[in-house]
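Heads up, this is only part of the complex; the chains shown haven't been moved.
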Amino acid sequence: MAVNPLVEIRDYSLRLGKFKLQPINLMINEGEIFGVLGKTGSGKTVLLESIAGFYRGCSGQIWIQGQDIAEVPLEKRGIGFVYQDFGLFPHMTVADNIGYGLRMQRKEKQTIKDEVNRMAEILAISPILKQYPGTLSGGERQRTAIARALVLNPRILLLDEPFSSLDPATKETMYRQVKEIHQLFGCTILFVTHDFKEAQTMADRIGIMIKGELKSIRRSEELFIRDSDEEVNRFLGLSDRV
Amino acid sequence: GCGSGPAASPAPAESLSGKSLFVYCGAGMAKPFGEIAEAFKAESGAEVEVVYANAAQIQTQIKTTQEGDLFIAGSVEELNPVKDFVAGSKELVKHIPVLAVKSGNPLKITGLKDLTKKDVEVVLGDAEATPIGKIANKALTDLRVLAEVNVIARTATAPEMITALSVDQCDAIIVWKENVSGSGIEIVNTTDLDAQIKKIPAATLSFGKNTETTAALLKFLDTDQAQNIWAKYGYEVVK
Amino acid sequence: MKKKLSPYSLFDVFTAVVTLIVVAFISAAILSILIKGFPYLGEAFFSEEVRFAVKLSLYTASISTFVCFVLAVPTAYSLTRGTFPFKKIAQIIIELPLSMPYLVLGLCLLLIFSSEFGKALRDMGFRVVFDKNGIIMAQTIVNLPYMIRLIKTAFAEVDERLEIIAGMLGASRWKRFLTITLPLARNAVISAVILVWSRGLGEFGATLMVVGATRMKTETLPASIYLNMATGDIGAAMASAIIILLISFVSLFATSRLEGKNLQASRMKDVYWQ
C-alpha cells in the first residue's frame, strides 16, 4: 500500500517565551492515528497548534498535502481541532456550537439539525443540546467540543487530551465511536493523551515528547520497549522496572 | 449704512407665490419676527425661510456660506462683522436697554449710580461679545462708575442674565427690554440708559438672489400689521 | 435561589449610599425640569411645531445613529484587529474631535460643506448647510468618535481565540466577525448605540451652527428649547425638555430589557454569594 505522507514536518522549531520546541521531523500518513505522549508542559499542545498552522516557526516548515499550512487561510484548512480547554462559543447553545461549522458551509437547516442530532446521540449529549456551555459539566463540554469537530468530517483531526474529563465507561464508548468514524471517513488523527493504555488502544504510532523535543516515535505495540534515551524510559516508568 | 432696499411697487396679494426668501434672524427676536414672517407669507404667498441662531453664529454662517437675503440683527453693531456683505439696511424698531431688578426692588435701586451700592451684585453681558454688554459698559463708563460696580459675572447671552436674576443669583442686570418677560423681575424706571437705545436693523445681503421678495418684505415691515406685532412683544417702533 | 444581601456588608451599604446620592442629585435636576415645564406641557403637546420637532429629532437621531454605527463598526474592527500602516495615528486622529466644543465641530462642517466640494455636493442634490442633512451630519461628527472608541474597546475585549477557532471551523473573516466578535461585544455595542442615540436627541451645539433653527424645517427639540429660552420662554422650553425626557424614558426602558438578556448563561447565575 502506497501511503502518502499527509502531514510532513521538516526541521520545524519554535520559541514561545522561554519555551523552545526543538527541531522536529515527522511524517504522518493518510489515515493514520498518531498518539502524542509527554510530560506536562513538554510542548504537545504547541505541536498540535503548529500542525494547525497557528505559528510561523523559527525554522523549518509544515506541509499538509504539500501545502504550507500557515499560508492557507484559517477557514480553508479543513482541520478539526479539539482544544484542551474546549474553546466553546459561550454565546451559543450546545446545538449551535456543534452546528457552527455546518452553518458556515451553508448546509440546509434541516440537514444541520439532523447532523447535530446524530452527533449528539453518538456522544450521548442529546439532553443538553439547548444548554449554554457555561452551564455544562466538564465532560459535557469536552464531548461538545469533540462533536463540533467531528461533525465536519475533516481530513485531519487534532485532538488535545480529548477524553481527559470522561469516566472510564464513557471513555470506552468514545474510543469505539472515534475509531468507527475514523474507519468510515478515513481521516487522519493526531491526539494527545496522558493515558498510556488509551494511546495504545487508539494509535498506530506514538510519539513521546520531552522538554520540547520529540524524543521517540514508535509503533504502539512497542510502546514499552526500552529506549536509548534514559528520560524516555523514566517517563514510561521503565527505569524502575530495571 | 442706512437707506432702504431697492424701491418696488407694492406687491399685490399672492403675487409672490412661488418666490422664496431666506432670512437670518437673531434668536432673541424669534417670536415677533416669526409672527411677522407668517403674516407676510399669508399676504404675499412667498415662501419665507427664517434661520434663527445666535448673532455670532449667523455672522459666521453669512460669511461662510455666502447665502441669504436678509439679516435681522439685534443691533446695528452686529452688522459690523458682516459689513462687507451688507448692501443696505433699514431700521425697524428700537432696541431698548433697561436696568432690571427683582420685583419690588428690595435694594431700592433707582438708577445706574445705585449699582455702586454695597451689597449690590450685578451681572452684565460680555463687553466684547455681546452688544448689550458693550452698552452696559459704555453707560457705566459714561457715568464713571464702572470700576465701582460689583460685577460678579458676565454672560454670553441676554437670557442667561434674566435667568440669573430670576433665580436670585444677583440683584441687577442690564438687558434688552423685550428680554424682560417673566414674572419676578421689574424694570427700573430710569433714563440713565436712554442714550444707549439702539435700533434693530434689517440688513439686505449683497449676495441675495430674491431681490423682489426682499423688497416686498421690507415694505411689509413698514405696515401697521407688522409694527403691531413688534409692539405686542414689547418693542417700540422707530418713529 | 437568588443572591442575598449579607446584612452587614459595609461594602454594599457604601455603594448603595453613593448610588442614592447620585440618584438624588439627578432626580433633583429632573424634578426642576418637571416643575418648570409641567404647566406648559399640555400646550406643547398640541403644538404642531413641537410635534414637528419631535418627529425631526427622532428622525435625525435615528439616521445619524445608524450612520455612526455603519461607519464605526468596521472602523473599530480594523483599529483593533487590522494591521495597516499609520494605525496608531489614524486612531488618534479619529479621537481628536472628542474634546472639541460642539460649536467648533459645527463650524468645521459649515466650512467643509461651504467649500467647492460642498457646493458640488449641493449641485448633485445633497444639501447639508441649512438642511435636515446638516443636522444628521452634525450629530454624526459629534458622535462618531465616541461610537468608534466605545466599540473599539468592546472588540478589544473579545477573546481573539474564539475567532481563530471559528475560522478553523470554516468561518470566513466576515462570518467570524458577524457570528463571534459582534455577538460577544453585544452589550457594549448596544450601550454605545443608546448613548449615541441619546446624544443625537439632545445635541444642538453643532446643529445650530450648521443649520440654524428654521421653524418647521430644521427645528429639532433641542433647537426649540434653545429658541424658547432665547426669547425668555423658560416654561415652554422646559415643556419641550419634558418631552425629551419622556422619549428617553421609554427608550431606556425598552433597551434595558434588550441588554438584560445576557446570552452567556453561566451556572454561576444560580450561585448564592455575598
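Read from first to last, the chains carry the letters A, B and C; within each, the first residue is number 1.
Definition applied: contacts are C-beta pairs under 8 Å (C-beta built on N, C-alpha and C of every residue); 3 or more make two chains touch, one makes a residue touch a chain.
Bear in mind that the values here come from a model prediction, so they are computed numbers and not experimental data.
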Study note, to complete from the structure: Expressed with the labels used here, the whole assembly is A x2, B x1, C x2
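One rule holds for everything that comes next: only the chains that are shown with their structure count from here on.
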Check your understanding: If you take the chains that touch chain A and keep only those that also touch chain B, what is left?
Key -> C
Review point. Taking mean CA positions as centres, which chain lies farthest from chain A?
Key: B
Check your understanding: Between chain A and chain B, what's the gap in Å when you average each chain's C-alpha atoms?
Key -> 81
Review point. What whole-number Å value describes the gap between the mean CA coordinates of chain B and chain C?
Key: 36
Point to revise | Computed distance of Cα centres, chain C from chain A, in Å | key: 47
Check your understanding: Where on chain C does chain B make contact in their complex?
Key -> 107, 110-111, 114, 129-130, 208-209, 211-215, 217-218, 226-227, 229-234
Exercise for review: Show which residues of chain B lie in contact with chain C when the two form their complex.
Suggested key: 22, 24, 27-31, 34, 49-54, 57-58, 60-61, 64-67, 157, 159, 162-163, 178-182
Check your understanding: In the complex formed with chain A, which residues of chain C make contact?
Key -> 161-162, 164-173, 175, 179-180, 183-184, 186, 263-268
